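Pasting in a structure now, in structure tokens, and then I'll have a few things to ask.
Note that one protein chain is taken out, while the other chains of the complex remain in position.
Letters are used for the chains, namely A, B and C, taken in the order the chains are written, and counting of residues starts over at 1 for each.
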């Protein structure tokens, strides 16, 4: 039984990662799961300087999901490299750093700073719906996405994963733009923009008014988009959106994802990542499937 | 306590309608609720000729939601007028007919046939994700939407409601196109395209591969889009997407909808429409609110 | 004879009568309005699951006000339903669909055929046919010797237990057994997996008898509103005139000549 997959030359023990922003830098969940069991750790978005994020309330619950409007609070690349990357060095797990910025230059600064670190891959967040500048502005127009991808590829020393927004008419256009500009892989989906109103108070629940919807509620949308992208591009896909169990993860893989990320469900079940890995192993065993790689995109076969 | 609202000159007892395709023509649910209690009945999409729809399975469940790929099976306008409209004549409830087609001409044929009937409004479905031609093709491009709206407005004898698709980058562009072309109102959201894979069988659950996601899962997305549109256009909005309770309905109204539709939740609770109406009345009473109209868009006040 | 409600019923009992097969009894006034072949929608006790699970009525008793269901745990929904215990509540949408046309069996030679988890509705059918037919032969098809419910059929006709692995009286499928016994029914009532129903449809056409078969399809509303559950028909259907009829309202029982399966 072989759960290994590789993305842009980076070998993963198994296809199960953490979704950016839902797992910190691993520290917090290291008390619940053995971080060495993970396929990769994807860290919270980091910018060139510290970002304070949005006012609170920043999170709320919705049916089978949640909204967040953290607004990419982060300590900036300096603290991140000194503290978070230092912490992760003790683990035998590839680290994928999620990068955010307000301008192309800000993204590039982070990308360059990470050039001579042990980081395995960069995930470029051009799809966060919770900040006004940058982020999603690059992720909703194919030409803007092409441009930023191209610029980042010029400077990046590590493989580049472009993280796509589902808040678009045609996700395949975005996937193709990323691929054409040289992205090594794409990851999707980021959150879907949503809103909740407190009808007793007649007020927005989130201070930011809107937030990003994640959790099992969005899984069918995410699986569909992964499937569409798998047919549009030939670079590998990291699929995510509401994964809670091994079956959920396998849906993404069968739709065409090479790897998957577990996100908001970590909050409901801090053991989710490892349970997904174990469930996947059981599935391979029970179905006499030799490698997980056989299952990638198998729904079409 | 006053629950009346009016849309394009059509007076509704209350703002609670049925969502097209989830309530047949009222017949089936007339055994559960008093149809005369409803603000309006929105019928299943009807085309110029009978449509067989998609192969089965056509429906499946997802977390707090469901996927459907009915594919607009319908008996065509002739049978619809003779049977369904005849049935509805006995009720004191405005009827809104949902219209679908593969070409502009097909839409127009239905619109013209309905011209001299007692139908109160037309809802134009340019947003069904489950048919290959027509429908959503008109709903994902602002210029196409403008064109079909304009053509329909030329022939329509009743007020025209354009039903928007959430599968777009910017819903306000679509709302503005509909308004600019003369639409009397807009309704949103139709379903979000999704997919489910049976990992045991390694097959799509739906014969059509993709289906439209509806139910409480999508409510935060729907509320957000209604809010955005309320700020983009001045024609009235009919809001829908996962409404199960009066609180849910009030979220839409506070976000800016003049009326709301109860859709997939009818399947889980056939009494849902009337329960929403009753809950709304209680809310007005408990909060000493004189008319529901005060609440339209009140989250911003 | 008309009852259609969504209501909260009370679980009278539930037990696992065979591996993964559960016998659930609930109390509801609907019990007085059931016909064999009809079904109910049982909602899994879960607030993230919107849709009911269609389950055939295995028995209904107007006096005790109880409906009995026998079902297999197939997925998460039935798994949750199987955890219901005496005294718990169960949300039920019933009574749904049209049952078997029992009158068509009046004075006739009748075969009652059930396969696998299609057997439960046939128990109720056999019971209601008792005394009406000229002769009732019952054919129950199982995979192996785990012949749940079979013994309960005894009062209602000659019971022939068939299994794929030959561990019961007959080996093969229900039609093999019928042919082996040389029974020539005038009317067949059947429920079971699609291959069995197809074979019965073919047999009925060849043998010139009438077969009423109960179909399964994915459902959302259960009441004819969503058009989710259609089966292909030979003639134009009543509702949409497109040879696609609703299993939940026009079925689930059809004259086998009417449907394309």
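Keep this in mind: contacts are C-beta pairs under 8 Å (C-beta built on N, C-alpha and C of every residue); 3 or more make two chains touch, one makes a residue touch a chain.
As the structure is a computational prediction, the values presented were derived from the model and not from experiment.
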Which residue of A:22, A:228 or A:245 touches the chain not shown here: A:22
Contact residue for the chain not shown (choose from C:9, C:28, C:48 or C:160): C:48
Touch criterion as defined above, residue of A:53, A:182 or A:279 at the omitted chain: A:53
Touching residues on chain A - with respect to the absent chain: 21-24, 27-29, 31-32, 44, 50-53, 56-61, 63-66, 68, 70, 73-76, 79, 215-216, 264-271
Residues belonging to chain B that touch the chain removed from view: 63-64, 216
Sites on chain C contacted by the missing partner chain, in the whole complex: 46-49
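Quick note on the criterion: only the chains that are shown with their structure count from here on.
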Identifier of the chain whose CA centre is least distant from the whole-structure CA centre: B
Comparison of A-C and B-C by number of C-beta pairs in contact, larger one: B-C
Length of the line joining the C-alpha centres of chain A and chain B, rounded to whole Å: 34
Mean-CA-position distance for chain C and chain B (Å): 36
Two or more partner chains touched - positions in chain C: 48
Residue numbers of chain A (touch at least two other chains): 63-64, 216
